[in-house]
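What follows is part of the complex, with its chains left where they were.
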Amino acid sequence: MVGKHRQPGNIVTRRDLIREGEIDIQMEYFYDVPGSMPGTLRIPSDALPPIIGLIDYNEQKAVRLQLGTPEECAPHLDSESVSWLDVKGLGSEDVLQRLGQVFDLHPLVLEDVVNVPQRPKVEEYDDQLLIIARMVTPTESGSSFHQEQVSLILGRHYLLTVQEEPEFDCFGAVRDRIRTAKGIIRKRGADYLAYSLLDSIIDGFFPILEIYGEDIEELEDAVVESPTHQTLERIHTLRRELLVLRRAVWPMRDTINSLIRDGSDLISEDVRIYLRDCYDHTVQVLDMVETYRELASSLMDVYLSSVNNKMNEIMKVLTVISTIFIPLTFIVGIYGMNFDREKSPFNMPELDWYWGYPLCWVLMIVIALSLIAYFKRKGWFENVS
Amino acid sequence: MVGKHRQPGNIVTRRDLIREGEIDIQMEYFYDVPGSMPGTLRIPSDALPPIIGLIDYNEQKAVRLQLGTPEECAPHLDSESVSWLDVKGLGSEDVLQRLGQVFDLHPLVLEDVVNVPQRPKVEEYDDQLLIIARMVTPTESGSSFHQEQVSLILGRHYLLTVQEEPEFDCFGAVRDRIRTAKGIIRKRGADYLAYSLLDSIIDGFFPILEIYGEDIEELEDAVVESPTHQTLERIHTLRRELLVLRRAVWPMRDTINSLIRDGSDLISEDVRIYLRDCYDHTVQVLDMVETYRELASSLMDVYLSSVNNKMNEIMKVLTVISTIFIPLTFIVGIYGMNFDREKSPFNMPELDWYWGYPLCWVLMIVIALSLIAYFKRKGWFENVS
């Protein structure tokens, strides 16, 4: 749960967000029915039908097409120009199987692409490289994040990318750079395109982390000033979500590192230098995630101490008032109301006053209201549960 | 303890399950009497007699036989077709010793197969590969899981598997694939069969973990809303059972990794690619176990804080009521009942009323009942121990 658009008096808990469908943070990986055949595809019932887009470019020209079937892509694959086939949506087993045939994918590769989520990794096949990545994008409300799997299959002159959801991605800027021939992207091959997309994916983690950074700052103040149940729940949710991010980024780091170190000849020396930059950023993301995790841990300690301190204060008030009045009440119990009024005009003259009893009630009501006001100011009537 | 079929008002603790025999989570490994001879077999008194099944297949045909003695298997071992001998139950030393002779097993191999549980591992012998694996299957009630050891001995044209209990396994789908010649299993050797079984075993961990994932979600709500002793016990049991799962999966990962890396020539290059997929899944299982362990740890912190918060609230009620009434009672002690009623009609006229004393009792009973109702609503009469 992240806090950009939250209002002070309007606290949103994680369960609220789940109810509203805003959060969708998967903790589990995909799994087959035990014993099922390798290569078995399982299409989620709510998956959207795949949209197949092709961008074919070289230094001279760049074409963008919307394809009806995977087979239309075939003629582009062998040409010298770079062909980027971007499939968004996993909603048709037929289309995905035919895609596998067009690209000549190993059944296990197709399984990893379709049966999401898988752990990020890189795998080398004869003349293809499979890269599984995890892409995060902020939600509209600025709280939490969406995540989806992006699979990249890199060939000699083509790149196939498969996304889970058509709605979100962070490749817009790369498409613009191809269209406008900005930078060197049009002069390079499919490996440079794969790098550019991975770089976008990694850079996409930073805005998410920035929101968590702000969230931690908010919590740092909250735990000291007004530690409530919501604070506690927010800290736990923070730890949970940082765990999810860490799980996404750790294998990404290994993935990019092995692209640099033992990468196949599909990746040129030149692009390796760019991947090194991408690797730096992955390490920086990890660094931030780990730092935030340690801060969240420390926040939990501070929260506990703060609650303890608050309780201490309450106990003090009770102790002070009780221990002052307990002996007094004892004395009053002994002598209180039986001093012989006839022996002396100083012995409890109040009892003879005309307004004595009503005045006594007034005094008591004033005391009671003052104490209630004091407790209210201290915030002891706020509901903590 | 996992929570699929639990009802809110019907909480089942781990000890209940142990009493009912539903849980059987071993923490200990098998051990010999110190100094006993290597190769000594020890048959548990409640072990069921072994059932010996043989499936012999090649691309053309597949035969399934129930064997009476291990020796009946001998003619199949040297034929080119793949022979899968599946022994279920460890209840006869004689049968197991003869099995050892038929397959020419090293005494230490036979010991590892029979004296369960052992730690998962792979060991290479002259023309055999011993693989010890741990198989988990969900219980009928959906809470907790069964676990048993499966030993695989892979030869050139045969695979021997030995299971602890005849009742459970997750190989049904593989047997079906052999029978129906679905996929490529009938076209491949014994190494592909071994892979298929290992893959089933690993895939079998996911449904168990899914239940734990739901359990954690339930606990996340429980610790905040109604932290009780049961919650605490469930968290501890969760940690204990995740520890058991981790202990099973860690060595499985190493086992499969060494099958891929330094595997003997009994495993073909082709099957290694499939084992890589299996390895991915093992890492994913581990990933989930570690994530759940961290969440369980965080849950314990949240539980402690929640209990603290509840106590805080109770203290507040006591403090507020006490500190309001303490000074009032003191004042009442001084003047309360001795105002001179003759001096003024305002001085305690209630004392002269006809129904004064009964009305006073009514007032007190109303106050007492209101407070009791308030505490009941707060849940303070629920038994926490």
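A and B label the chains in the order they appear, each numbered from 1.
To be clear about the criterion, a contact is a pair of C-beta atoms (placed from the backbone, for glycine too) under 8 Å apart; a residue touches a chain by one contact, two chains touch by 3 or more.
Remember, it's a predicted structure, so these values are computed and weren't measured experimentally.
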With 2 chains placed, the number the full structure-file assembly comprises: 5
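As a convention for this text, only the chains that are shown with their structure count from here on.
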Please report how far chain A has to rotate so that its Cα atoms sit on those of chain B, a copy of the same sequence, as a value between 0 and 180° in steps of 5. 70
Separation of the C-alpha centres, chain A versus chain B, in whole Å, is 28
Chain A-touching residues of chain B, taken from the complex the two chains share: 170-174, 176-177, 182-183, 185, 196, 199-201, 203-204, 206-207, 209-210, 213, 220-221, 224, 273-274, 276-277, 280-281, 283-284, 287-288, 291-292, 294-295, 298-299, 301-302, 304-306, 308-313, 315-316, 318-320, 322-324, 326-340, 343-344, 346-348
Could you please specify the touching residues of chain A with respect to chain B in the complex? 15, 27-29, 31-39, 106, 108, 111-112, 118-119, 121, 123, 229, 232-233, 236, 239-240, 243, 247, 300, 303-304, 307-308, 310-311, 314-315, 317-318, 321-322, 325, 328-329, 332-333, 336-338, 348, 350-358, 360, 363-364, 367-368, 371-372, 375, 380-381, 384-385
